[in-house]
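Starting off with a structure, shown below.
Omission of a single protein chain aside, the complex is shown with its protein chains in their original locations.
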Amino acid sequence: MNRKFVRGVGAALAGMLLLAACRAPANSGAPTAAGGSAAPIKLILGAYTTPREAYGELLPLFAAQWLAQTGQTVTFEESYLGSSAQSRAVVEGFEADVVALSLETDVTRIVNAGLITHDWKAAPYDGIVSDSVVAFAVRAGNPKNVQDWADLGQAGLEILTPNPQTSGGAMWNILALYGAALRGQVAGVAANDDAAAQAFLEAVLRNVTVLDKGARESIVNYESGVGDVAITYENEVLTGQQAGQDYELVIPTSSILIQNPAAVVDTYVDKHGTRAVAEAFVAFLATTEAQRIFAKHGLRSPDPVVQGETAGQYPAVADQFDINFFGGWAEATPKYFDAEHGLYYAAIAAAQGQ
Amino acid sequence: MSQSQLAAPPDGAGTRWGRRLLIGVVWAYAALLVVAPVAALLAGAFREGLGAIVAALAQPEVLASFTLTLRIALVAVVVHGVFGSMVAWVLVRHRFRGRAWLNALIDLPFAVSAVVVGYMLLLVFGRTGLLGPLLASWNIQVAFAVPGLVLATLFVTLPFMIRELMPVIEAFGPEQGQAAATLGASEWQTFWWVTFPALRWGFVYGLGLTLARALGEFGAVLVVGGGIQGRTDTATIFIFHALEERQYVGAYSVALVLGLVSLVLVTSIDVVRRRVK
Partner (left out) sequence: MSVATALPPAPRPARAGAPAAHWGRWGLRGTALAYLAVLLLIPLAVIFRDGLREGLGGLWDAVRAPAAWSALTLTLWTAAVMAVINAVMGTLTAYVQERFTFPGQSVLNALIDLPLAIPTLVTGVMLVVLYGPQTAIGSWVQEVFGLRIIFAPPGIILALLFVTYPFVVRAVQPVLAGLDHDEEEAAATLGAGARLIFWRVTLPALAVPIATGTLLSFARAIGEFGAIAIVAGNIPFKSQTAAVYVLGAVESENRLAASAVSIVMLAIAFTLVRVVDWLQHRRPERAE
């Protein structure tokens, strides 16, 4: 190739890269070595869609506390996406310092990518910062009389639930259904019968009208008048009610305890020099004060003190189980959600007559 | 040339009603398809009055997202203006192997899905992508940062400038270029001092269309950018988040602004095109 040609190519590439680099935001990161008032620091939070309002209150509170403690100003950059989408984004290069996701398996993905290297489960409550349960949102007055799982299979009912491929909430929903069925808590479905549970899931999936990308999008869609029932996080319903929506919350007899983890992302905090703040923030989330704020925004708490305080707000589920019923996410994810062999995907295909 | 003797055909009244029917059908279609959704948008935005719209638009988040969108659009305009004109020139004036294929590929971004665009860019610039490790070693962030948004926008707006310029360059012809060459000018000089000014209308149209398209891009910037509030949320991403936060007036107001600006751009181009002819 001609030398001039190569020069032209080189100039073009350099120019474009320069242009791109100019746009990269200046990342102020490292606080000065000695304590005391240091340069302002930015913490990047990657969260799932649902706890948006809770973090809206938690972040300023933490910032105020950190300022009082260390004299350093911390600002936050937040991203709220479907839990799986968020987890993937972090793996693909979204440099979140802290992740707060819907389910453990999304944190595991980040661990497997080598970005989280510490034992995040060693934190209080096994790294869980908030809980919820799978519940239903129904129209005011519950016109379709949806009281429990079995009612979801009735013909002509329109159900909203998010897409498990992108939404953590959707995965909780599906597992709650399976669990309830396998535990014999669904009228008409035999206990411990895999085939019966699968058939029940198919029946319910046949009634699903829309699969939204995230739990929040799903409930917002429900709010615009679509569908009769939305299977969702209890806290989504409560937050919606707090925002003035007039739907009702129905907690089924049997439901799964949703446990939402949060963790520091080692690679990025070391890169940004934000480890101290990040660790303090995650520790803050486990404090009773923060837990009370979660509870204020519709989330249950792993903190026994707060549990006691909010017992009236958050009635116990008659038959509550958790992910361990399925042998943990390590077993549940491949069994139910593997793209080729997962039982959920088999069910959705069967529901459409495939 | 929109009126001809055919407007008053010999049949008289029968065809007049036939004409009315056709016009009616066209209007009904336009009403159902376009007018209704836009009216719904206006209604949604004005639901709480003009004051609420102004207040929503004045939010720092909104202004920041507009600024980001404009910055990205401007980069697209400049990059495509400079390099796109070169491509247009080379495609019209040069002959080389593969030219026809390259010419066809340029139209591809019209038809490529936003998701595919975002995914392709992640495959190249993501942390685990082709250039990922290289970019990481230079500490340049592309995916989930503004450069990624810029690249996504550059991809989807690629054809506009080139396609607007090519016919103008063709029509311009090589004579003036040849004259300049015989006077000793290099091809670069000819390009910048003779050709460029003559192509200005092509540039204007290309600029306008690039801008309009860049303002409305959503899918690709969502996949590549991650929708990080305060960093990669463009105006369209803001709308996406606002809807999730139940901030309907804010969402619709921003949509309205985007729509108005794009509409002005596109109709101006139409109007100018007809006048210039």
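Order as written gives the chain letters A and B; numbering starts at 1 within each chain.
Operating definition for what follows: a contact is a pair of C-beta atoms (placed from the backbone, for glycine too) under 8 Å apart; a residue touches a chain by one contact, two chains touch by 3 or more.
As the structure is a prediction and not an experimental result, all values here were calculated from the model.
Enquirer: Tell me which residue among B:136, B:181 or B:272 touches the hidden chain in the full complex.
Expert: Of the listed residues, the one touching the omitted chain is B:181.
Enquirer: Of the residues B:87, B:145 or B:228, I need the one that contacts the missing chain.
Expert: B:87
Enquirer: Using the document's contact rule, name the residues of subunit A that touch the chain not shown here.
Expert: 2, 4-9, 11-13, 16, 82, 84-85, 88, 158, 163, 165-166, 208-213, 221, 224-227, 337, 339-340, 345, 348-349, 351-354
Enquirer: If the missing chain were put back, which residues of subunit B would it touch?
Expert: 1-7, 9-11, 15, 18-19, 22-23, 25-27, 29-30, 33-38, 40-41, 44, 79, 83-84, 86-87, 89-96, 99-100, 102-117, 119-124, 129-130, 151, 154-155, 158-160, 163-164, 166-167, 170, 174, 177-178, 181-182, 184, 186-191, 209, 212, 215-216, 218-219, 223, 236, 239-240, 243, 251-252, 255, 258-263, 265-267, 270
Please note the rule applied: only the chains that are shown with their structure count from here on.
Enquirer: What whole-number Å value describes the gap between the mean CA coordinates of subunit A and subunit B?
Expert: 35
Enquirer: Quick one: which bits of subunit A touch subunit B in the complex? Just the residue numbers, please.
Expert: 12, 16-17, 19-21, 23-25, 44, 49, 52, 77-81, 86, 89, 91-95, 113, 214, 216-217, 220, 223, 243
Enquirer: Could you please specify the touching residues of subunit B with respect to subunit A in the complex?
Expert: For subunit B paired with subunit A, touching residues are 71, 75, 79, 83, 122, 125-129, 132, 140-147, 150-151, 226-231, 241, 243-246.
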